[in-house]
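One protein chain is absent from this view; the other protein chains keep their places.
We call the chains A, B and C, going by the order they appear; numbering starts again at 1 in every chain.
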Amino acid sequence: MLPPPSHAWLWWIPLLPLIGSALCGALHLATLSARKRDPQAKGLAGLAPLIACAAMAGALALAVKGFLDLRALDAAARVLNSPAWEWITVGDPRQPWFDVDLRLVLDPLSSTLGLVITGVGLLIHIYASGYMKGDAGYAKFFAYLNLFVFAMLMLVLSSSLLGVFVGWEGVGLCSYLLIGFWYEKGWPAEAAQKAFITNRVGDACFLIGSFLLLRLFGTLDMHEIVARMGSDFRLDAIDENVKLNIALAALFLFGGCCGKSAQMPLFTWLPDAMAGPTPVSALIHAATMVTSGIYLVVRLNPLFASSPAVMTLISGVGVATALIGGSTALVQRDIKKVLAYSTVSQLGYMFLGLGTGAFGAAVFHLVTHAFFKALLFLGAGSVIHGMHEEQDMHKMGGLRKHMPQTFATFLAGAAALSGLPLMSGFFSKDEILAHTFNSGGVYYAFWIVGVLTAAMTAYYTWRMVALTFFGPERFDHHHVHPHESPAVMTVPLMVLAVLSVLGGVLGLPPVFHAAHALNDWLAPVVAPGVAILNQLHPHEHLSHATEWVLLGLGAAVALAFAHTGFRTYAAGPEPDLAIGRGAPGVAAFLGDAWSIDSAYSRVVILPLRVFAFVVRFIVDQVVIDGLVNGAGSLAKNLALRARGMASGQLDAYALWMGGGAAVISLWWMWS
Amino acid sequence: MQYELVLLTFLPLLGALAIAFTPKGAERLQRLAALATTLVVAALGVRLFLAYGDSGSDQGRFLFELPWFSLPSSYGADTAVNFKLGLDGVSLLMVTLTAVLMPIVILSTWGHVHKRVKEFMVWMLVMQTGMLGTFLALDLVLFYFFWEISLIPLYFLIGIWGGERRLYATVKFFLYTLAGSLVMMVAIIWILWTRGTSDVFELINILCRAPLTEQLWLFAAFALAFGIKVPLLPFHTWLPDAHTEAPTSGSVVLAGVLLKMGTYGLVRFCIHMLPGAAVEAAPVMMALGAIGILYGALLAWAQDDLKRLIACSSVSHLGYVVLGLFALTPAGINGGMLQMVNHGISTGLLFLLVGMIYERRHSRALDAFGGVAVAMPLFALFWVITTLSSVGLPGLNGFVGEYLVLVGAFQASPLWAIVGLSGVIFGAVYMLMATRRMLFGALDKPENRELTDLNAREIGLMLPLVALVVWLGVSPNTFMAKTQPSIEMVNLRIAEARRAALAGLDAAPAAPASQREESAR
Amino acid sequence: MNVPSEHLFFLSAGLFSLGVLGFLVRRNVIVTLMCVELMLNAANLAFLAASRMHSTPEALDVQGPVFSIFVITVAAAEAAVGLALVIALYRLKQSVESDSASEMKG
Partner (left out) sequence: MNASVLKTLFSDAAYAALAPLFALGIGALAVLVAGLFPLGKVARAVLVLLTLLAAAALNVGMLLGDSVPGLVLDGTFVADRTTAMWGVIFTIGVGLAWLFSRHYYDEDASHQNEHDVLMLASALGMSLMAGARDLIVFFIGLELLSIPLYALAAFRRNRAKSVEAGLKYFLLGAFAAGFFLYGSALIYAVSGTLKLDVFADPASRAKILESPMALVGVAMLTGSLFFKISVFPFHLWVPDVYEGSPTPVTGLMATGTKAAAFAFLLNALLALPSSTSTSLAIIALITMALGNLGALVQQDVKRMLAYSGIAHAGVVLLGIAGAVAGDPKQGGAVQAALFYMAAYVATAGGAFGVLALLERDGERMTTLEGLKGLGQRRPYLAAALTVFMLSLAGIPATGGFLGKWMVFSVAVRAEMIPAAVVGVLLSVVALGYYLRVIIAMWMQEPGEDSPLASTRAIALPATLASAACVALVLVMGLAPRWFLDHM
């Protein structure tokens, strides 16, 4: 149960970015009105990044304060609770039928996520103030970005599932706005729409999940749900029906996660989302928003742990997504697309880990991934910036000389992503694979795919590095003059590079005989789930020997494929073209992400669209409205017929009268 | 006797009379007079809202009652028909919405009503009286009076100031809605004759004990009238036509308030007065509501006319209201009530926005636009906010109602809740499609380059509504706390009816004698 | 003379039917008018027959005869108006056929 609500200051963590957003929005409106007089006017838009970064810094400071406060408490009591905003009350407030109280709760999990969001977020804000300079919507951009951070913080800090949903949809909205930031180009708007709608499919699942939880527990407060999973909802205390309902709730919530975290079958929006400005890709589509699914599963870990089938499904979906994403990234030419599919793939890893019950490992990978993928995206942004908005790697090459700082930091990110030994990604990915291996059964298959994907990851990462920074310069020297980005952009890169390299210390594997800092920190949160899992199928910890073998294998695979990838492409993109010539089918299949997206268009969207038109033109216009108008024309037709009765002839009228009198007489006599 | 409600109801009519006697050319005077009248009414409405505490009589407050005339009844004495107005939790939000929406609507006519201004203002004000009367009437006959009277102004508004097919649309609207109402009239006649009273709250106490068969017949008659008005699938086809042809302000009032008369009636009469039948009929009504959500959304998705699209979206949104109300759970009813207000605000805003762009561009075809956001950033801002409110983004008004509706519906019937949930997805599909095709993309059509952004009047008239969008989204309790005691009474009745149905009893038919005693009060 | 009342009724019914039939088949307005007279007089006959039926030697039932007298009076008035209309029709159409008065229909 929650401690007393004594920490009102927690509200300031999300509210600061919200205020920042409002101020930036006001600045944008001011700019707009200034532009009415002078189309080139910048107004006060230049203030926007200062405000936004200040808000972020404030939020970060508060998040750090929260972290320190938590650290000072006993492990079991590490929860800070804020007063509630009584949002929705149905019925008498003293004894409501249904109510939603929004309260913010800081515990080790939300604190970790909060630090990542505000920390990485701040860096990206700083970076963006350089990246977006000169854009017409400069202030608007920061308004959206701050709004996003607000929603994301609501998502991780709320204790109510509906509070999570506020953030959940809020981040979806900001994602929509930011993907479509350059809407006048057309396709970003389409990508934004796709992202929003795909997410909505997930959100609908989320809502169903929430209904089921409400029906089971009578509350949407996640801390209460978790607590009750350990008390009156213990697996041995409930019947099959309740178990089924729990499993269904878990399943639908996971459906929501699939949308937000771009898992099969709803991952197709994420690659398209790269239409947004690069800092957006870094913040939303790599570091934070897409990980909210992982957060949700960890937050409700006993719920998921109670349904082994759903857990296996999560792992399966995760590993399948990892494979599809990884293999697709192999052949992409657009640098951002490579990173996007890589993100899809890495998120798949996290779900693979969640499905094995490695909640801590998943969060660990989430954190390291936030560092290195944000770094890679920002690096890619720096490259794109320097290349005058060129994203095709085939038209790059040899950039290491032109942008040394970007190059150096990018290498750090690549190393972490590909899991080169001792980099942050190495440890986190390895922990997930080790857990998978240890789960046995079908998880062995998952493990094999996981390792395969790891190989692919190393390969495409270093292919990307080679194509971008090595080999001959393939751009047009007359028009493109690559240059290093300003310090405001490179400094965040450096910070992130350091984090990417050293992030591993958060969770060193047991064989290193060091404390797994993150797992220990999260232990109170994940304990209920882990307990349930142990109860369901207790298994041994991996022996040190096995673990050494796995570590070694991981390192070897990463090194080998990184090397191959780099060497193959060090001289230029010819191997790509060779694949295209040699196996065009395979290249097209992979390049199009296994043709899943186009299959959706054909199998889902087109029939629905056709159905909508059938509804409009046939069901509605012909059938339903036809009946309505038919009643009208029926009356008219009858009227035209009835008209003939009044022939104007006297004798006809008299006949009607005489006949009428006769009929009435007979009728009355007869009845 | 309290005169607030009489004043509220008839002030617009007085204003209309005054305007009717202004000289023909004095358009400015007529506009300002209409605006002033509605502003005073809005002030009165807000005052009443604030004065309406969350405790007090649940059988109508600020009561005003005058004997009117009497009609035969099966008891010795005739049925006294009273001119009885009263406010309770069920009508409170609708009355306030009607009062607040009208000045905005009047202000919006500056842009699109240029001919026969005097008549326009007169009809607008008459309509307000009709709508307020419908919501405030606590006498069945009086309710029916206002219910039908409120058709006439809109008939003229569409017929005179409407678009190309205005005559078709307005006649269809009038005939269709009237057809349903007349069947309801027969039911009301029956009630008056057999129960000897036309007082709504007395009837609520009497009719809940009527035999189930009788309740079901009465329910069918009332539900037909309200269902057509709402409009509930499959009685919806008049709505897109009426909306498409109506002038902007007519559409706003139609969507904002007039349709709510139907849902209000469903709560007040079909559910509260006939709980036994409501429990029986709930599965059918929920099914109609849920299918309506999906159907309306698909219909909207297949439109290319912006206004028609929004009209179809109304069918979808009102499906939520019906789904929630007939879940017959506290959450569902509260959600349905809230959703009525939400729909009024957000769809009203959407129609205002469509009107504003139509005034500039003289087209509503989606294909005529593209890149409007570049030319009209403020318009785009308002449009997007409204769209988000309409698709139910948490934090804005649409969400709270929608969520409560779905929670309530899920408790009653997971199947229909999930069908209704599809509206969450498809709602986003068609609204975002419209948004993208209109606002986004390149500004490549020469006609669109010249578009001017919203002016101060247009922004000013939308701001109160936008404020409500946020307020209702962030703090729905401000509103729900006031309606709660009345809705609790509805819940009680439903619970009784449920118990009776579970016990396998025909809702215990009370002896006529005891009914008489009650009605004799 | 002792004609049974039934016979009188049959006669009157026959006359009435004749009048109706004539009204229906004849086009000449004057003939039609005469047929109406026939119907009225058939009714008169029926009234008188009924009166005879209800009368006792002591008391005559006057209702029937009184009605008949009124009917005769009214018939005269009707004939006056009717013939005036026929004249008006003839002046306009040069015809007394009822077909000539069938301009309005539908």
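Simple rule for what comes next: a contact is a pair of C-beta atoms (placed from the backbone, for glycine too) under 8 Å apart; a residue touches a chain by one contact, two chains touch by 3 or more.
Remember, predicted model here, so these are calculated numbers, not experimental data.
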Chains in view that touch the one left out, judged over the entire complex: A, B, C
Options C:Val3, C:Leu60 or C:Val74, residue touching the unrepresented chain: C:Val74
Identified contact with the non-displayed chain, of B:Leu63, B:Met185 or B:Leu415: B:Met185
On chain C, residues whose C-beta touches the chain left out of the figure: 9, 12, 16, 19-20, 23, 29, 32-33, 36, 39-40, 42-44, 46-47, 49-51, 53-54, 61, 63-64, 66-67, 70-71, 74, 77-78, 81-82, 84-86, 88-89, 91-93, 98, 101-106
For chain A, the residues touching the chain missing from this view: 632, 635-636, 638-640, 642-643, 645-646, 648, 650, 652-654, 656-657, 659-661, 664-665, 667-669, 671
Chain B residues touching the omitted chain (full complex): 68-72, 74, 144-146, 148-149, 151-152, 155-156, 159-160, 166-167, 170-171, 174-175, 178-179, 182-183, 185-186, 189-190, 192-193
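Here, only the chains that are shown with their structure count from here on.
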Where chain A and chain C are represented by their mean Cα positions, the distance between them in whole Å: 97
Whole-Å separation of chain centres (CA-atom averages), chain B against chain C: 65
Residues within chain B bordering two or more other chains: none
In chain C, residues with contacts to at least two other chains: none
Of all residues in chain C, those that touch chain A in their complex: 20, 23-25, 27, 32, 98-99, 101-106
Touching residues (chain side chain B, partner chain A) in the complex: 172, 175-176, 234, 236-238, 295, 298-299, 301-303, 329-331, 334, 371, 373-374, 377-378, 388, 393-395, 399-400, 403-404, 406-407, 410-411, 414, 417-418, 421-422, 424-425, 428-429, 432-433, 435-436, 439-443, 453, 474-477, 480-481, 484, 488, 491
Chain C-facing residues of chain A, complex: 643, 646-651, 654-655, 658
